[in-house]
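Missing here: one protein chain of the complex. Every other protein chain is in place.
By letter and in written order, the chains are A and B; residue numbering begins at 1 in each of them.
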Amino acid sequence: MLTLTGVGKRYPTGDRALTDIELSLPKGQVMALIGPSGAGKSTLIRCVNRLVEPTQGSIRLENTELTKLSGSRLRHARRSMGMIFQEYALVDRLTVMENVLSGQLGYVGFWRSFLRRYPKEAVAEAFRLLERVGLPHAIDKRADALSGGQRQRVGIARALLQSPKLLLVDEPTASLDPKTSRQIMRLIRELCAERELAAIINIHDVALAKQFADRIVGLRAGEIVFDGQPSELTSEILTTIYGEEDWDTTPEPAEEKSEDAFQPTAYTAHAMPTMVAGGAL
Amino acid sequence: MPVSTSSQGTPLWQRRTTRAQWLQYVAWLAGISLFLLCWKVISDNTMWVFVEDAGRQGSDLISRMMPPRWEYASVLWKPMWDTLNIATLGTALGIVMAFPVAFLAARNTTPHPLVRSLALTIIVSSRSINSLIWAMLLVTILGPGVLAGIIAIALRSIGFVGKLLYEAIEEIHPTPVEAISATGASRLQVMNYGVLPQIMPAFAGISVYRWDINIRESTVLGLVGAGGIGLQLNASINSLAWNQVSVIFVMIFATVLVSEWVSARVRHAII
Partner (left out) sequence: MNTSADTLARQQAARQGHWRRLPLIDNPRVRWGLVLGGVVYLVLALASVEVNWARVAEGSGRALNFLGAFLQPDFVSRQNDIMAGLMESLTMTLTSTVIGVLLAIPVGLGAARNISPLPVYAVCRAIIAVSRTFQEIIIAILFVVMFGFGPFAGMLTLAFATIGFMAKLLAEDIEDLDWKQVEAVRATGASWWQTMNHAIQPQVMPRLIGLSMYRLDINFRESSVIGIVGAGGIGATLNTSLSRYEYGTSAAILLIIIAIVLMSEYASSHVRRWTQ
């Protein structure tokens, strides 16, 4: 569904952020993108929705060549790619409902959005999403009155209101505690399964990546150095991605034991053969 | 903070190195000479006889001002209303014009660097020129009256509001803007959802602050014919009716205190 061929990005300063990225993502696949800071993970997903302009190569979403688009056609294409951010990126002074409804901006005209006169179906869908992420009571709260995990849920609802085909997720858990991180990852995972969305998730936490992704891609210095199943991710491969470190004694995250970590939730119902059991890192 | 060694071999602490110390002496010397030079220019252009006479003139002035002719206050209500209108309508007009200018001048919202320099030029010109000068210009163009005052205040406010506002726009968090762009929103929608909510408190605060300043400024615009209580002030001074001047001063003082209080309250409520 999403195909990247020969994508490269060189910043005006001359720094090469990405070199010759070849990647293709089928429908419904959740892919985790791992790699050290500065490896180009953020740049890569921002190239897909053109928040960053790739300097070479082609990116196709279904039948659309994304790199050539501009103006309203670019905005049209962006509607089908929902993005979820590290620092939630909500507009603090708007209410939760307004933040979620901003996912519709690509669909409504300026005056409608200015006067907040959204179509009935959009409002109803926004509310359904808020219920789905567990925040129906918060519709009139200001975004800055929420906790980190709640904000990220609003961010997810906003991205889903775009009715995307693809989710671009940039470090969704970096600002959250371990328990909330798991809940958020699980939510993203479930929603992808429900709506058959493909997703690219940038993530620092290798354990979370192995637990929640169908496929893992390792990026180092702007190049893909690993692409495979989570089970194939061995210590040697981690060393090629991140550099020398004693991987086997990495402290085991304790959340597996916490009572809510392994509820039989929706994603277990879907076929996920590549899942690593019990966080066996 | 250099440490050197004295002839006895004990470490000596000095605040600055010798070179820096000398540079500082030279800078002070240059500064003081410049000041004295400026002072000499002023003193050459001054009739010192008049200055020596200042004490007597001052006490004479005060004796003419006292007691104030309070019944004159009844004539002042209409000019005071005009003054308030000049300040308020001028501020409103200025804000309306400053708003787009600020968006064009902020590095992160401007459509093009050339447009940005044009907007910055507008802001600097407006800021450099005092509202009294604007008023003088407008009185020769539009004729004397409140209208010239309103426009003068508005033109001066563009620069002030525009500058503070564009600085506020440049300081917003970029991530919400990025997020709104990522939803496929148009440029105007990004401004409306991503930028506007972030600058709203600053904008309201700046506007009220400028209104407060404009109240002060509009009290004197009448001196050049641009309406308001300044007209009465000018007339009273020209006819040497100093006991009326003191009434006007009291009125101005009270109005400014009230406007300052209102502005402080409103700003406090916003922040």
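The rule we apply is simple: a contact is a pair of C-beta atoms (placed from the backbone, for glycine too) under 8 Å apart; a residue touches a chain by one contact, two chains touch by 3 or more.
Everything numeric here is computed off the predicted structure, so don't read it as measured data.
Could you list, sorted by label, every displayed chain in contact with the chain left out?
Counted over the whole complex, the chain not pictured touches A, B.
Which one, B:132, B:235 or B:266, makes contact with the chain that was left out?
For the chain that is not drawn, the touching residue is B:132.
Of A:27, A:137 or A:195, which one is in contact with the hidden chain?
A:137
Spell out the interface residues on chain A facing the chain that's missing from view.
95, 97-98, 101, 116, 118-124, 126-128, 136-137, 139-140
Using the document's contact rule, name the residues of chain B that touch the chain not shown here.
34-35, 37-39, 41-43, 45-47, 49-51, 53-54, 57-58, 61, 81-82, 85, 88-89, 124-125, 127-130, 132-133, 136-137, 140-143, 145-147, 150, 216-217, 219-220, 223-224, 233, 237, 249, 252-253, 256-257
Here, only the chains that are shown with their structure count from here on.
Which of the residues in chain A come into contact with chain B in the complex?
The touching residues are 49, 51, 72, 75-79, 81-83, 85, 87, 89-94, 98, 102-107, 110, 113-114, 155, 158, 162, 168.
Within their complex, state which residues of chain B touch chain A.
Chain B residues touching chain A: 175-176, 178-186, 188-189, 192-194, 197-198, 200-201.
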